[in-house]
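A single protein chain has been omitted; all remaining protein chains appear in their positions.
Per-chain numbering from 1; labels A, B and C assigned in written order.
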């Protein structure tokens, strides 16, 4: 994927989420809303390394992953609205975006809960002798959960084709990295299981893109899992309820200087006109998504108990 | 503690458990019975490093820990019989030996389940500004559980005075170390949390004794937790039901050559007469324990629902 | 004063009174608590006693057990009930069994608090009400404070209890405003309470459903139906006496709970009424519970999945008319 496309993706995520924040204030979107703003380089940089048959496991902060994976902005926005045209029929909402077409196994609202899933998906690929991998996103907070330990151990034992993508944004809600972890070098934590593990600048989409390509290739070669620690930062609050008592404005401003979007635009020497054109095309997509969502329909309440069990036997 | 005493402790554990195996066959002892035979150097070597106010958290393979901690053979044996004179009133059995007097917080039959407990006990000591530590025994199998990861991280974060004693006997039931762990150097796994971690020859009681002394001192100094990996071997089956399909007789025989008891006796240049005297005194203790247990009484069945809740408010 | 403030006052007071008490959990300190319950406490008590933890539910809970055994009086906060499944082993296999396994030697004076409940469009993994389910476990006590008074008063009593106590705070109540006596303090944690006396039917409920039920009762009053509303307060052990006495008087009973229907606390109460006051009943005990579906995100579906005043009133109406 060329750098301009990466820029376009990041911008789409950014503007899409800015709109979401607005719509949340307008009570069009409800529940929890976890914004990815600031971290776009990770999703945008990782996804091009995946093939269409690879599986993706994500978190509750997954709008960026979903859009970068190619789920349409329309169906993601409709999901946020709770409309049945949404990618999860309106049953999931912001934290539970799913898409069978792109093998996107969801937003998971249990921190760390997706790790074993990705292991199992990878195991299935391996047992079925297919060349695909499972890519698993999770945060620095998830690394403290027991399932992190269990999953990494098993992934190496089974040489399972998992690409672990740790989005280290230095906070788990209000818990700073060094309050979560006795040793804050998370790559070191992963390396001890016997897999390649490396940090990468998660504010630099080109660096992420390159590292992801290398990592995915290693996984596909059959060598087993690979751990990428993307060091990044969320510019916004943890969720819409968070008064951000735990960090200073100055710290946030410092990180904003490394905003991946203007950063890349500068490197690409984008002209004002080029940027304006890009902004316009992105704005159109976002607008269209809102229109689509607004025009969507509510699932009939009589259908409430559908999807508890499958409607046919396998 | 002098080496002869260590030898005496190991011998007591050995003969006590040999008697238990016999009594199991005679159906005097029921349920699960996990023998420690072969691993005596660990319990015997660690315990002298602890003070009377230190807390001990153990596993279901804990007869050796209990006896080395100084719980009387009588009350342990009575517990195995299910008599109310037992150290847990007959409610616990082999897997749940408890003793308030020696701060022995039990046999735990959930693998890994004792790790957080020890952390909490240590935290209490620290918060109460008492100089005691919590000593936690667990197996190589437990290291795979998520709670291992969570507990070690927290212990370092909180500088909790925990002495972690990993009894690496190379198998978790029938699962060989390299089937449980992608990296079999367990000390390395512990070191990554930022605590001192060292392997020690668990078949050599003097080596364990020395290492434990050093480790306990470090913990007491306020430096935080310490991890000792005692490399040892169980000579008997996992429990009384295990046909041992997973290892060869030759492997077992090879380890038996390193039996810690004759090993130490040789180093101490014990004469036949001395050994015979020691054996005799141990045999008397075991016999007495059996007599005590035989003479014990059954808790009245009307008391069944006692100890579900405390009988007084705190 | 809000329910949130009542809980905060309870924690603060307990910590001031007894230095063995401390609070630990995810984001209880710097963040101020996921629901702002512990806001300000870090400043007063410092990070040793308002102890932020990593995401490690099982170990935090187990460490709470250990600290309780070691002479402290920990309050473990599991951020929400939805994450309590990660700590289920420590609760069921250790906290609840320790006293018994040790033949009475070691009690576990641990309090575990968690937010519970749905109704905020948080979907399938963040909307559970498992308090009734936890009430299955012998060895623990399960409390469900519905009022400011109980939010303020159950915690100190729980901290005096020598055994593990689980307190479920329905997150939708945190903003509830009300009056609380200056001297409000410890309350009993043994009894159910009649929140509205009535003649025609007994409606048994707890937590956020208490308010929905009282709303329904008010509506029914206008129709000439006089419902007695009982706040269960403690789900384990249940206060049989109060329940049986009331139903023996009204001869009809409806149980309302936010948990899923099958195997919830409503089922247990129905079974107990069956066994104990069968011959007093004018008709079957009925249940209004959550529909058995993982919680959908969409508002209209979530509303339909949860007990609502209208549904409660309709159930009562049907029951009272049936054997009117």
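Quick note on the criterion: contacts are C-beta pairs under 8 Å (C-beta built on N, C-alpha and C of every residue); 3 or more make two chains touch, one makes a residue touch a chain.
The structure displayed is predicted, hence computed values, not measured ones.
Although it is not drawn here, the omitted chain touches the following shown chains in the complete assembly: A, B, C. Of the candidate positions B:17, B:40, B:62 or B:145, contact with the unshown chain belongs to B:145.
Screening C:136, C:196 or C:299 against the full complex identifies C:136 as the residue touching the chain left out. Contact with the chain that does not appear here is found for just one residue of A:91, A:189, A:209 or A:236, A:91.
Only one of the listed residues, A:23, A:157, A:172 or A:186, touches the absent chain: A:157. In the full complex, subunit B makes contact with the omitted chain through residues 30-32, 82-83, 88, 90-96, 108-113, 141-142, 144-146, 172-176, 179-181, 242-243, 245-246, 298-299, 301, 304-305, 307-308. Although one chain is not shown, part of subunit C still touches it, namely residues 58, 82-83, 85-86, 88-89, 91-93, 96-97, 100-101, 123-125, 128, 132-133, 135-139, 236, 238, 260, 262-268, 270-271, 273-276, 278, 281, 283-287, 292-294, 296. Within subunit A, the residues in touch with the undisplayed chain are 55, 57, 84, 86-92, 96, 98-100, 105-106, 108, 110, 113, 115-125, 127-128, 134, 146-147, 150-151, 153-154, 157, 306-314.
In the analysis below, only the chains that are shown with their structure count from here on.
Averaged C-alpha coordinates give centres for subunit A and subunit B that are 45 Å from one another. With centres set at the average Cα position, the gap from subunit A to subunit C is 35 Å.
The multi-chain contact residues of subunit B, meaning those touching 2 or more other chains, are 146-147, 150, 153-154, 157.
Across the assembly, subunit C contributes residues 54, 56, 58-59 that each touch 2 or more other chains.
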